[in-house]
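Only one protein chain is missing from this complex, and each of the others stays in its spot.
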Amino acid sequence: MTSPWIAYLLVPLVKIVVILGVVILLAAYLSYFERKILAYMQIRVGPNRVGPRGWLQPIADALKLFVKEDVLPSRAEKIVYFLGPVMVTAPALLIFSVIPFGPGMKLFGYEFAPYLTDVNIGILLILGVSSVGVYGVILGGWASNNKFSLMGGLRSAAQLVSYEVPMGLSVVTVLLMANSLSLVKIVEAQRQMGMWFFIPGFVAFFIYFVCGVAETNRNPFDLPEAESELVAGFHTEYSGMKFAFYFLAEYANMVVISSVATVLFFGGWLRPFPSVRALAFLDAFPGAPIFWFLVKVAAFLFCYIWFRGTFPRYRFDQLMRLGWKVLLPVSLVNLMAVGLGVLLLGGPR
Amino acid sequence: MSPEVVRPFPDSEEMEISFGPQHPATHGVLRVMVKLDGEKIIEAKPIIGYLHRGTEKIFERETYNGAIPHTDRLDYTAAATNNQGLVGAVERLMGITVPPRAAYIRMMLAELQRIASHIIWLGTHALDIGAQTPFFYTFQEREKILDLYEDYCGARLTLNCMRVGGQPFDLPTGWTERCREFIEQFPARVAEWEGLLTNNRIWKQRTIGVGVISAADAIEWGLTGPPLRGSGVKWDIRKVFPYDHYDEVAFDIPTGEHGDTYDRYLVRMEEMRQSVRIVRQCLERLPDGPVLAKVPKVIKPPKGEIYFSVEGPKGELGYYIVSNGEANPHRMHVRPACFINLQALPEMVRGYLVADLIAVIGTLDIVLGEIDR
Amino acid sequence: MSFRGFLASVLQIDLLQGLGITGRFLFHRKATIQYPEVKPVPADRFRGMFGFSEERCIVCYACAKACPIDIIHIADHFEEIEVDGKKRKKKKLDRFDIDVKRCMFCGLCEEACPTAPLSIWLTTKSYEAAAYERNERLYFDMKRLQNWDGVQAYPGVVSPDHGQMPDDPTGTKPKEQR
Partner (left out) sequence: MADEPKVAPQEPAAPKPPWEEKPVPPVPADAREHPQVAEIAALVPDAVAEAVSFAGQVTVVVPAARLADVCRACKDRLDYKFLVDLTAVDWKERPEGRFDVVYWMHRHGKSQRLRLKVRIADGVELPSVTGIWKVANWMEREVFDMFGIYFGGHPNLERILTWEGFNGHPLRKDFPIEGIDTGAAIYPDVYPPGGGPKKEGGEPA
């Protein structure tokens, strides 16, 4: 019955197509929701002309970007200029291969897991792959041969490097608590523990989320593309498809950070209060795990947009100071505290 | 404000960047050539004139009333105060006394204009520093002020709402009620904007200690308006040389202490509240009577020269008129507040970072229409 | 820093305050006007496009002189007409053109007009003046100034054909008081 062809080729292929399609669509509609929510916060209506209530706006935007003239600056470093968007987009999409959207389940008699793969070093893979994305930004900024792009690229490099450290340290606290690097196992550990890791690790979560906002170059850390200073930062010279890729990568990265935050700190696909029996009905409908996962991710994405609607932008040196002088020491102390706690209370074996 | 910028790596290469004339943060067509060491500004050199229209030359061929629409286009965010300066100068040159009702209407229009101008400043300044939402909240209120202007004179931006000798129209019925309605709800809006910015740590970090200019330097560089008051100099034309009936209304001059961007921000926020206070008093005292003095049909001031200035939202806006006894001025010079305030920009940003340049351009509240004329 | 300030700083009170304000506005009534479907109606004194009446015009050139940028072009000739059996000379307009593309809508021409009711006025409330070819479409001659058939009328607008300033409901004063 289970031919290896189906198990090893067809199922993953279908999953890849589905996940890629969903993620790209999600990223596109994230831009729609961002515009809509920002508009509503700003007493405006937002896009409402293309399709009913503007629902087709992302499609129209994508179409426009794809048919638009692709301008290549005459003095640009051509190969690198092409490579930039690719190197940003590919890692952002790659990460989705290890994100568990739900637990393994039975579907039409088959074992079915709503994720592409469960690697036992999932977290390491995420941290590693996501740091590759920065090269795309630096190279794109440098290859454009534009001073604003260059400054945007440099800012981005410094920012990503310095925020990677506290982010990694805050992830380590979760690993201590879960005793595993596999994302599925981490969620399982939260189920066993009966509470989300957010509760014991709220400091770590806070650091993780701040760093996540910084990693994705979002407000208030959107220095690499600070519009009022650097015009459009590293993608000043990009247009058409290539710009679309940068755009896609930014939004895909937001989804990644939110998904990882959900998995690490908010119990992944688990319902709220997983230990309270009385709330079991929250899990009773079909597709409940995926629903809870998406709800949590959506909440994070809303926070992203909310921040963008509210905060001014940090200055470059202040950003660095925050990263190295505040977040790093705090995360180190936090790591030690959590380690001590795990040691004393006896964490998972 | 160090005369020599300390460079951590003296051998590093300098980079020269041209900010503008098309740049999101230069408020029009200002161009700043910036010499950078990394992100540190070694030298900034403003280049202006992209919007030069020869307004002063045009004045020489206009009649005095015909020159008023041209003043609308100087500082296009504050047309009413521009008009007020010009008509005030001509009235002093001719010895015309303005009927009190007209003077009170002028004061109301000017104070509303000050609020509207500060609103634009706040919105764009916040946008420059990265907070985009205040922009929309503030412009919401500005629309209400522009509606009041439309009710009064039929235009929203280029008002042309004053004439030599008084006002062209009386207030329409219901205007005072609408105006009162606006000013009663306005302080709550200001509090909302302050809630978004004043205590916000990012806003504070971005503005405190940025673009510092001391009181003595501010006077030396001829700063006027909020940039001067932010440095702690209590100086306002409305108090020093009161025009219209500013000596009859009570208001305070807010001043800062440190002369940095944050203090200038606070000064302008307070000025909005003071303007509300003035408008409220004007509405209470608004006398009856004519709005236009008895002026000759063709305005021919005697030979002579006059300088008259009003406290515009950006600073001291002066008109220097040399009359030859004819129907058009021999020479009409505008003392543009923004032009002179902008001159201090290189001093104020030297040694700061690129992001601070944007903040300082924002805090000087420049309008290129007035700088380039 | 006081303990209270420190606590407020750790709890991010300042940031939460801002988030609260933007969050509240999420459910605020929106201010956008959906323009082509909903058309804002200008105020009664709105300085819109020109209205002109040839019958009322006495060819005094006051508007042309008042215009700060000289965009009103007038030409006339004398015509002999018979009034009560007497021959009289009367000025007759040859040309009354307004170069609207350069107009800055200051309203000084309207103020200068000595006739009552006005023979040139700016209160037609039509603001949709965009044109593809400004030299052709935004140069109004006498006929065009009096013909506003193609222009969409707004509620409360006095038709330009019988046009004049609205009759003082809002304090716009009749000519004599000016």
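Chains here go by letter, A, B and C, matching the order in which they are written, and residues are numbered from 1 within each.
As a working rule, a residue touches a chain if its C-beta (ideal position, glycine included) is under 8 Å from a C-beta of that chain, and two chains touch if they have at least 3 such contacts.
Predicted model only: the values in this text are computed from it and were never measured.
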Selected residue (touches chain absent from view) among B:258, B:330 or B:350: B:330
Candidates B:35, B:92 or B:178 - the one touching the absent chain: B:92
Touching residue (missing chain; options B:40, B:125 or B:373): B:373
Residues of chain B (touch criterion as defined above) contacting the omitted chain: 48-49, 52, 54, 56-58, 60-61, 92-99, 165-166, 219-222, 233, 235, 240-242, 290, 293-295, 301-302, 304-309, 316, 318, 320, 322, 330-331, 333, 335, 339-340, 343, 372-373
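Definition applied: only the chains that are shown with their structure count from here on.
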Graph class of chain-chain contacts, one of line, ring, star, complete, other: complete
Euclidean distance of C-alpha centroids - chain B vs chain C, Å: 26
Approximate Å spacing (C-alpha centroids) for the pair chain A, chain B: 45
Cα-centroid distance, chain A relative to chain C, in whole angstrom: 53
Two or more partner chains touched - positions in chain B: 133, 137, 140, 196-197, 200, 202
Per-residue multi-chain contacts in chain C, two or more chains: 15, 18, 21-22, 25, 31
Contacting residues of chain C [partner chain B, same complex]: 9, 13-15, 17-18, 20-22, 25, 31, 42-47, 66-68, 104-108, 111, 122-123, 169-173, 178
Residue ranges of chain B touching chain A (in the complex, touch as defined): 15, 17, 23-25, 39, 126-133, 135-137, 140, 196-197, 200, 202-203, 205-206, 353-356, 358
In the complex with chain C, residue positions of chain A that touch it: 37, 40-45, 48, 306-307, 309-311
